[in-house]
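All protein chains but one are shown in place.
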Amino acid sequence: MSLRQLKEFCIPGDWAEVDAQLGRYGARAFVLAGGSFVHGLDARGLLHEVEALIDIRNLGLDYIRAESGGLRIGATTTFAHLQAAPTLGESPWLGALADALACPPRQIRNVATVGGSVAASCPYFDPPTALMALDARVAVVAGGARREFPLGELFAGTFENSLRRGEIIVELFLPRPTGRSASAFLKLEGNANDLAIVNCAASLEIDAQGRCSEARIALGGGVGDAIARATSAERLLQGRVADDEVLWSAAEAVGEDIDPHTDHRASAAYRLAVAKVLTRRALTCALARSARTPT
Amino acid sequence: MNDYSVIGRSIPRPDAWEKVVGGRGYPVNLRLPGMLHGTLLRSPHPHARIAGMDASRALALPGVKALITPADVPRIPYSATFFKPATSAAVVRDMLILDGTVRYAGQPVAAVAATTASIAEHALELIEVQYEELPAVFDPEEAMREGAPEIHAGVRHNVIGRPTYSLGDIEAGFSAADHVFEGVYETQRVHTCYMEPRVCVADADAQGRVTVYASVQHLFGLREKLAFVLGLPVSSVRAVQPPYIGGGFGGKLDLAPIEPLAALLSLRARRPVRIEQSRYEDFITSSRHPAKVYLKTGISRDGQFTARYARTLLDASAYASEAPEVIRVHSRFGLMLGYRCPNAKWEGTLVYTNNMPGGAFRGYGAPQGCFAVESQIDEICEKLGFDPVEFRLKHAPRCGDPHPSNAAWKLDSYGFDECLVRGAERFGWRSRAKAASGRGVKKRGFGMAAQPLWVSGCLGAPDTYEHSGAIVKLNTDGSADLATATIDIGSGQTAVLCQIAAEELGISVEAVRLSGGSTDTLPVDAATHASRTTYASGIAVKAAAAAAKKRLLEVAETMLEASAVDLEVREGMVRVKGASAHAVPVADVVKRAESPFVQITSKGTMQTVLAEKGTIIGTSSLAPPRNPSPASAQFIEVEVDTDTGEVRVLRAVYAHDIGRVVNLAGAEGQVEGGLQQGIGYALMENMRFEPETGACVTADFLNYKMPTAVEMPRSIESIFVETDEPSGPFGAKGLAEPCLIVPAPAIANAIYNAVGVRVRSLPITPEKILAGLGKI
Partner (left out) sequence: MMQLVTLEVNGEQHEIAVEADGALLAVLRDGLGLIGTKRGCDTGGCGCCTVLVDGRAVYSCMMYTLSAQGRKITTIEGLAADGKLDPLQEAFVNTGAVQCGYCTCGFIMVAKQLLSETNNPDEDAIRHAIAGNLCRCTGYHKIVEAIRLAAKGG
């Protein structure tokens, strides 16, 4: 397309090859998985400097492992592959992820990967918002060394991630909640093939007394430079029975947590109003799902 | 039901078989030996003078074969519009192929042809342009102010024209009114979004004659306009008809810069040159003009219009192109003529801005007017307690009335009342609840709108007669070839015209094949526009088929020992009327006439006379005699989410006076597709631009939203009212456009009925509804 400096497109079969390529091209190497986002950058002429594209799909990172501690998702697992995983349909706590994965069109779900979608640090994507509400952790590898950190730390700004040079995302880990738990994701979009104008994922853990022992709310779309956690709203839910009044006040509180902007798709005022509505609805949906969940 | 054998049936489009396996025939697929790839350099500035240009480095790049700068183009001012003659007084000739002044962001400033697309792209980067930036103005009201930038030299206040319309005494009309309603209704810039990009291959031969293949809606318009701008006689340009193109909707009714530039590059390089637009280029090539309509209506106590006044400010954009005609159609068919009122007045203003070009788009000026009129009628009915269906019926013209746009004609066939009555009944209009009476967060609403008057072509517009022509040739196997210069843009002529030919010839529709041609071989034809082709091309095809049949019957005279007037053709057999046993196959008659050899039959050598010999062929070239009016009514049910402002269209019933249905499935497809464009116009489509640079920020499908299958209603019903237009082919008249014109006001009215919020500007975004509900 427009990678005029491109010298090589490689599909390494092992890490040694990856390291060799990264060593050779340094900052002029660009890692891709599904490629749909990279293509978007390319088509807009943003990758003029790139000399090597490294397609990491043959590194064995396409896996989904349901473990007692949680769910491990390999970085090159496609949305479609993850969507079809039985655990996703069976686990109310993963409801937000299932909801979010259903949003992109089929042609994107078939190629876009979980790792790629978070590496893009695009606050308008849907699955990352769900992953934030599910307290995802990211595992990255560089030169054989691995480190893990909360997903929120990956997002340094719109289209900017905090990866250090040579680091590649290999896995996302979703810790399994302890009690009765469910999550939900909702999106406001211009049509069924759209980036989010606003999206929201809510995850609740309900204790034996019916109180929220844990609440996590994440918002995306044009509500900030990166996906935001609505901590003020979360605090209002913590330790309380989520009745209507609590849900309304929590939803109202997201105004404290986000910084919506105006663009050609919507005004800041509208995004704020809808963020509150989506939060309330996502919480309501998560709560309803949790009520159907065996402890 | 009718007595026809082919007319009125649903038949698959003949080209559908080809299209489902790939569709070789699209112009975008054409490649010629030795072909070069052309590409355009476009200005980043919305308003600038080109102070200098150095293309020497680009020309020196290996692989670059031709380069065109503003200094290299003929200084022939033109208007891009295809359907008006190049020298018509009704067009504003304000364009050059490449101009030394840039008037919108993205305007081409140079063109390159090279052996590969990437060399051509690279060459563009080597062209150095010195722009002297000029102040730009994007808002038409600002453009008219004293001291605003002058966009075209000598055009004071950027006002191209102030057309008017008037009837009766407007002052007296308002004095007589018991109620006066007024409002400002605004519509946005939208794009046709044809799926096949505009593409052109120009091939100049050694003598300098240019053959051009392009994805356009008007074959002869392309030839005429191209010859004019290149300063060539029309015979030096040959436009070749593609078998089909990938959509148009008006977006391919103007000369785009790529066609003359491909021709100039080819003339220079003496090799074929192909230019294919990117989607971004498509988006900034043509659009529906935004309009601001002030509408004021006087009503008597008993609900009669006493006065209707309107004022329209149309953003004509950087070049006038279609705008003078768009605003004329807008005033007549969008605003003033649909309903009877003794006193009417309209004042229009056409203003240059530094916005991207406007152009034609299905509905052509009417949607901007219909939205105002039909919204305000709903406001009137709501306020004064009239039923919107009854109210419209009361003011609409009647069958047999003089035609409101041309007193020389009558409304010979006219079924608006039936559209309203049958549509309302099918929809269940009577069960409509009072506005905003629903409970819950999501509220349902019913709305309707109508287009009482429309066209079957442009006859009646200045300098416009709209000839069509056809050639029908019978083959020795009993089949027929049909050729017309009509371009099927997806609108279904391939089926409809074959049906008309088959019906007239008395052969099966499968035996008629649409064949192609070029401006060298085909009779002249007007554009595929203005809901005209079934009517106007249909008349021509029927006439050509009748001419061929006449000749067929003459040859059959000796075979059947009967006079031609006593013969008929049915089911592929020529027979003596009333004596079905006495018949010969069409194929045998054609063989007798066409074969240059003596025919040997089972009975021995068959003798023919000299006069019978020759191809059985019929041709026609004629202008349609009338411009009969279709009419339509739209009924819509919506659901509005009062927390988010989102609107879902749940159900649509559309009734249309079509004269006669020729192809039922094709007609339904027009209505369903029109609804998609109408819903997009109503709720989401909107071209947006950087406020400083005028650069389009919605030039892709991520940012330009149109309905997908998910946003479309599950239920779409079409009702076709058949009024049998006397001048139409088998009674048919126009269909294509009203089904896009009426949805927007019907949706606006349904939204009002659901939530009590009146939105007078399109698109009706969720945001505007929440604002109306006082939630933001």
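To keep things simple, chains are lettered A and B as they appear, and every chain counts its residues starting from 1.
Please note the rule applied: contacts are C-beta pairs under 8 Å (C-beta built on N, C-alpha and C of every residue); 3 or more make two chains touch, one makes a residue touch a chain.
Being a predicted model, the structure only gives us computed values, none of them experimental.
Screening B:P46, B:G298, B:G492 or B:P745 against the full complex identifies B:G492 as the residue touching the chain left out.
In the complete assembly, the contact with the undisplayed chain comes from A:A192, out of A:L88, A:A192 or A:V246.
Only one residue in the set A:E8, A:E49 or A:E90 touches the chain that does not appear here, and it is A:E8.
Of the options B:T115, B:S278 or B:S405, the residue whose C-beta touches the omitted chain is B:S278. Residue B:Q677 is the one among B:Q677, B:S727 or B:T765 that touches the chain missing from this view.
By the touch definition given at the top, subunit A reaches the unshown chain through residues 1-3, 6-9, 11, 32, 35-36, 39-40, 42-43, 53, 55, 57, 80, 102, 104-108, 110-111, 191-193. In the full complex, subunit B contacts the hidden chain through residues 10, 12-13, 15-17, 19-24, 26, 28-29, 118, 192-197, 244-249, 278-279, 489-492, 665-666, 668-669, 671-677, 700-702, 706, 708-710, 712, 714, 716.
Here, only the chains that are shown with their structure count from here on.
Remark: subunit A and subunit B have CA centroids separated by 44 Å (rounded to whole angstrom). By the touch rule above, subunit B contacts subunit A in their complex via residues 643-646, 684, 686, 688, 697-698, 701-703, 705-711, 765-767, 770, 775-776. Taken together, the subunit A residues at the contact with subunit B in this complex read 188, 190-195, 264-267, 269-270, 272-274, 277-278, 281.
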